[in-house]
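Take this structure first; my questions come after.
All protein chains of the complex are present and in place, except for one that has been dropped.
Should a chain be cited, it is by its letter among A and B, assigned in written order, with residues numbered from 1 in that chain.
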Amino acid sequence: MYRLISVMLILMVGMGCARNNVETINIAGSTAFQPFAEKLAEEFMAVHPDVRVNVQGGGSAVGIQSAQSGVVQIGMADIVTLPKEAEGLNSIVAAKDAIVIIVHPTNKVDNLSLQQIQDIFSGRLNNWAELGGEKGEKGEKGENKSITVVSREEGSGTRDSFHDMLLKGVQLSPHALIQNSTGAVRLMVQSDPSAIGYITHGVVTPDVKAIAIDGIAPSPENIHAGKYNVVRPIFLLTKGELKGKAGEFIDFILSPQGQKIIADNGLLPVK
Amino acid sequence: MLKPIFYEQVMKRILFIGTAITVFILFFIILYILKNGLPVVDLEFLLSSPKDFGRAGGIFPCIVGTIVLTLVAIIIATPLGVGTAIYLREYTREGRLTSIIRFGTECLAGIPSIIFGLFGFVLFVVYLGFGWSILSGGLTMTFMILPTIIRTSEEAIKSVPASYREVSLSLGATKWQTIIKVVLPSALPGIVTGIILGVARSIEETAVVIFTAGSVLRIPTSLFDSCRTMSVHFYILAREGISMENAYGTAAILIITILLINMFAYWLMHRLMAKYS
Partner (left out) sequence: MKYRENLIQIGLLLTALSTIAILFLIALFILHEGLPIILKVGIKGFICGSHWSPQQGHFGIFPMIIGTVWITIGALLVSLPLSLSCAIYLSEFSTTKVRAVLKPVIELLAGIPSVVYGFIGMVVLFPMVRNYFGGTGPCILSAAIILGIMILPTITSIAIDSLQAVPYSFREGSLSLGATRWQTIRMVILPAAKSGILSGIILGVGRAVGETMAVIMIAGNSVIIPGSFLDPVRTLTANIALEMNYATGDHRQALFATGIVLFIAIIILNIIANTIARRGVEK
């Protein structure tokens, strides 16, 4: 019994000391940028085997807080305007991200005006028939199905940006379904023929249909040309100038190689 | 007025149907996951690292993460839990103190995991500065599984016949010697069951792990590394729609693991019971 416990203790202590001279960079924050940061970290570590980059999600608030408190060297945030909690942090725009409105692929609607979007998300308009869709996306029982609005949770960077850029002060309908990640919103929309939601452009798949706003489709060309302008910045937040490997990592993200990784996976490069 | 015998037959049928539905649901869930998940499971899936956020490749780091996190929790929780049970059963009489401790244990058992998550995040990750790490996750998990271990150990110790203790004490053994040499060995099956239940709980937990151990998809090399358990991996894959195939595959491995653990626990229990009875 004693022997077992002591062996285990030694094992644990051994594991605790096993962090040899490898430099660790901790990054946390925006879930929208997290997969990109992981990909970038993978590439960076391939070149720098003496560095470990730990990427955590958590959300923009976690990114800001943990950068402030020093838990991480780099925080990620994906909000149009940084909140006052981010005061005193260095902010670097690493990429830009378009937000698109998605519906079920069988939905006949391809285009919505800004006014219609606001009406749908506020709950004033709740039938696809009024929007040129099929005489109401019919439910199985043949009744007119109302629009299912899917939104993100309060505080989400995507939601804040969506509200800032499209809803412009219009209140979201309380009946909207709330999902706490981009993927979850997409899953919800692809499984419900009468649903509408919004996600970042980088993760749109053929399972959902991205629709045009005021006639401008969120095609890569339109986004790159700046015509489709529902775009938000992605910030990297640091406490002061970063030196050493963490600084190198940021340089890597901003380098042509890093920016190419970002562009290849669906975000907009800044350079 | 129905005849009692007839009534009994009706009730028996109803109860049987209820049981059948329950068992059907269980098999449906297990078979559904296995049917969708097993096709992607092979040795490579188990032993290789994920690529492309988990879209391709295997789940090896998640398996390691799950094992290490669970080990940390069990190693800390077992002595604490068994010690508490010994104290409650062998060293005190039922009284105010024991009822307070028992009540505390029960409350701890009932606290939603999300609250453990909040607490672990504030205390270990932020306040003590462990960051998202196996240590933070393991310690938080310890608190979660402690009540289970206490309760099952207590039951096990309680069921050791008093005569065992009397014989040992009358042979001149001290109380502690009696406990170590006589009581604990005969209570071992029950204690092991408690530990196994704790293992199962820490394998299945998601919210707490995300809040305290993070979700870094890499093989951890120290206790201060973050890790991603299989449950968390499944959650992220399925929730973000990254790869349904790999999500099902992970779930299949999870369910098989839980199955094996439970079977092992029962086997162990029977073996030990046969040995001591």
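Just so it is clear, a residue touches a chain if its C-beta (ideal position, glycine included) is under 8 Å from a C-beta of that chain, and two chains touch if they have at least 3 such contacts.
Bear in mind that the values here come from a model prediction, so they are computed numbers and not experimental data.
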Touched by the hidden chain, restricted to displayed chains: A, B
Full-complex contact with the absent chain, from A:A195, A:I250 or A:L268: A:A195
Residue among A:I27, A:L112 or A:A176 touching the omitted chain: A:A176
Selected residue (touches chain absent from view) among A:P35, A:G157, A:G202 or A:P218: A:G157
Chain B, residues in touch with the chain not shown (by the definition above): 4-5, 7-8, 11-12, 14-19, 21-23, 25-26, 29-30, 32-33, 79-80, 83-84, 86-88, 91, 100-101, 103-119, 122-123, 143, 146-147, 150, 174-176, 200, 203-207, 211, 231, 234-235, 238-239, 247, 251, 254-255, 258-259, 261-262, 266
Residues belonging to chain A that touch the chain removed from view: 31, 57-62, 64-65, 83, 85, 139-141, 143, 148, 153-157, 174-180, 184, 187-188, 191-192, 194-195
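Definition applied: only the chains that are shown with their structure count from here on.
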Chain A contact footprint on chain B (complex, rising order): 52-53, 68, 71-72, 75, 79, 125-126, 129, 131-132, 135, 180, 184, 214-218, 221-226, 239-242
Residue numbers on chain A that touch chain B, as the complex places them: 1, 5, 8-9, 12, 15-19, 26, 28, 35, 38-39, 52, 54-57, 69, 71, 181-184, 186-187, 190, 205, 207
